[in-house]
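In this view, the complex is presented without one of its protein chains, the others remaining in place.
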Amino acid sequence: MSILAYGVVIWLFIVGVYGVVTSRNLIHMALCLTVAQSGTDLLLLEVGYRTGGHAPVFVGLSPHPGPTVDAVMQALALTDVVIGAAVTALLLALAVQVNKRSGTLDPDELWGTRE
Amino acid sequence: MREAMVAVALVWVAASGTAVVLIRDPLSQAFAVGFFGLALATLYLSLQAGDVALSQIVVGAIALPLIVLLTLAKVREKPQ
Partner (left out) sequence: MTPRGRLVFFIMAAAGLSVALGIGFSELPSFGAPISAYASLLNHLAPVQRRVTDVVSAVSFDYRGIDTLFEEFILFSAVTGIAVVLRPLSDEVRDLPEDEAPERKVPAPSPAVGLLGVILSPLLVLIAIETITHGQLTPGGGFQGGVILASALYVIYLATGYSTAERFQPTALLEGSDGFGAGGYVVVGLLGLLGGVAFLTNVVGLGHSGNLISGGTIPLLNVVVGIEVAGGFAILGSEFLDQTAVIRPRRK
């Protein structure tokens, strides 16, 4: 189980970076970056997971009914998800303006426009 | 039972993440990203992280598809 859990984290990160490296379209590149980013969120939550634990919400329960999962990791991952979307929006805004100026979304062709 | 659900969700996340990267056309990729967001929300929920799953659902179903589709609409319009 540990191998599967941590292996998925490594796989998501490497697949996301592979998408960025071999991308021919800036929009595709920004979305591949979200895949790599979600890998790191997943790692945070996996480190905080406890087998048989329940969520750190104590509404209507008797005090401490059993093991609880880590609340600090969830607080870190929570803001990360929302802000990742805002940063992706910034990348897409840059892609829109680049397309207007040079007429293409292909990063390889962009590199050669200075000649 | 819970461990099995976590394992299934992990495999689903890995598969849809690979699909997002391998689909090259941005319009199809927008749908793949929506599906990937759903897989992630299920995985977060099975890891007992309610707040993070709520954030992922809200962001992945509302904000992200909207800006991707508006970007595609902008870059595809014909110059006048």
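Going in written order, the chains are labelled A and B, and every chain counts its residues from 1.
Everything below uses one rule, namely that a residue touches a chain if its C-beta (ideal position, glycine included) is under 8 Å from a C-beta of that chain, and two chains touch if they have at least 3 such contacts.
No experiment lies behind these values; they were computed from the predicted model shown.
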item	value
Contact partner of the left-out chain, one of B:Val8, B:Leu27 or B:Leu66	B:Leu66
Touching residues (missing chain, whole complex) on chain B	50-51, 54-55, 58-59, 62-63, 66-67, 70-71, 73-74, 77, 79-80
Contact set of chain A toward the excluded chain (per top definition)	1-2, 5-6, 9-10, 13-14, 17-18, 21-22, 46-51, 53, 55-59, 63-64, 67-76, 78-80, 82-83, 86-87, 89-90, 93-94, 96-97, 100, 108
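Please note the rule applied: only the chains that are shown with their structure count from here on.
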item	value
Separation of mean Cα positions, chain B and chain A [Å, integer]	10
In the complex with chain B, residue positions of chain A that touch it	1, 4-5, 8, 11-12, 15-16, 18-19, 24-25, 27-28, 31-32, 34-35, 38-39, 41-42, 45-46, 48-49, 51-55, 57, 69, 74-75, 77-78, 81-82, 84-85, 88-89, 92-93, 95-96, 99, 105
Interface residues, chain B side, partner chain A - complex	2-3, 6-7, 10-11, 13-14, 17-18, 20-21, 24, 26, 29-30, 33, 36, 40, 43-44, 47-52, 55-56, 59-60, 63-64, 67-68, 71-72, 74-75
